[in-house]
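Of the protein chains in this complex, all but one are displayed in their positions.
Right after this comes chain A.
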Amino acid sequence: MIPSEPEDRDVLAGEYVLGLLDSDAAAEVERALGSDADLARRVAFWEERLLPASAALGTTAVDSEQWVRIERDLATRRQVLGRTTALPPARPRHAMVSAAWRNPALWRATTALATAAAILLAILPNRVSAPAESQTRYFAILQSRDATGQEGGPGWLIQIAQNGTVRSLPLSDVQPGSGRSLQLWTLWDQARGPVSLGVLPPGGAIRLPPERLEAIGDGQLFEITLEPAAGSPIGRPTGRILFIGRAQGAATQAL
C-alpha cells in the first residue's frame, strides 16, 4: 500500500529509487506513479539528487557494434509496429491544411486523390496490399515533414507507370546538406520492412526502371529519409523522414 504520511512517502520513493523494494512493491510504486503526481515528484527528487553518485563513476568505453545492434533492433520494431504508429497520437493537422491552402492546385489534387482512395478502400478493403503484378497506375503524394515530425503539405510526387517505371519529382527545392543524401524507400510488406529504391541524385528527380520496384499496391508506403551520402549503411532507414505518403490508384487517363 502507498502510505499517506509525507515522511513515509519519501522513504518509499527513496527505497524505490535505490532499488531496495521487492518486485511486488516496486510494481505497486510504478503503477501509482502514473496517477500520483506527488509520489512521482518524490521519486524524481531522489533520482536527481542521487545522480551525482552515478556520474562520479566516470564512463566506460562502448563497443562501436553496440549502436549497430540498437539500430537494427529499432528497425525491426518499426517494421512490426508500422512506421506511422511511432508518431504522437495528437498530430496537429492545421499546419498541413494551411500549407495546402497556399498550394491550391496541389490541395485539390490531394483532396481528390484522398477522396478517391477513401472510396476505393471502402469498396475494396482487401486490396490494401495489391499483388505485385497489378496493372494499375499509381501516384503517391508525399507530405513533407519537418524536424519536429509535423507535416508541412505536399512535398514530393512519386509516379508509378503501367509498366512499373518509377518517377520521383520534388515539388520544392530540397538540399540534404553536405555529406548527406536523400534516399527513397517503399514498404509493402511489414515483415520485410522498408526496401530502398535508391539514393536520389542532386535535385531529387529520377526515373527508375520497372525491375527496381518489386511490388506496388494501394496504400503502399513511400518515404524519403535523410541518410549518409552513400545511403543508409544498414539497408534500413536511419535518418529522419523528410517526406512520406501512400500510393493511390490513379484514373486511367494520362497525367
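Following the convention adopted for this analysis, a residue touches a chain if its C-beta (ideal position, glycine included) is under 8 Å from a C-beta of that chain, and two chains touch if they have at least 3 such contacts; residues count from 1.
By our rule, contacts and distances are computed from a predicted model.
Colleague: Select, from "Xanthine dehydrogenase family protein subunit M", "Putative 2-aminoethylphosphonate ABC transporter", "Spermidine/putrescine transport system permease protein" or "ECF RNA polymerase sigma factor SigK", the UniProt-recorded name of the complex's unshown chain.
Modeller: Checked against "Xanthine dehydrogenase family protein subunit M", "Putative 2-aminoethylphosphonate ABC transporter", "Spermidine/putrescine transport system permease protein" or "ECF RNA polymerase sigma factor SigK": the hidden chain maps to "ECF RNA polymerase sigma factor SigK".
Colleague: Identify the residue among A:44, A:169, A:205 or A:230 that touches the chain left out of the display.
Modeller: A:44
Colleague: For the chain left off this view, which of A:4, A:23 or A:178 is in contact with it?
Modeller: Only one listed residue reaches the unshown chain, and that is A:23.
Colleague: Suppose we count only contacts with the excluded chain; which residues of chain A make the list?
Modeller: Touch with the absent chain occurs at residues 7, 10-11, 14-15, 17-20, 23, 37, 40-41, 44-45, 47-63, 66-67, 69-71, 73-74, 77, 83, 86-88, 147-149, 226, 237-241.
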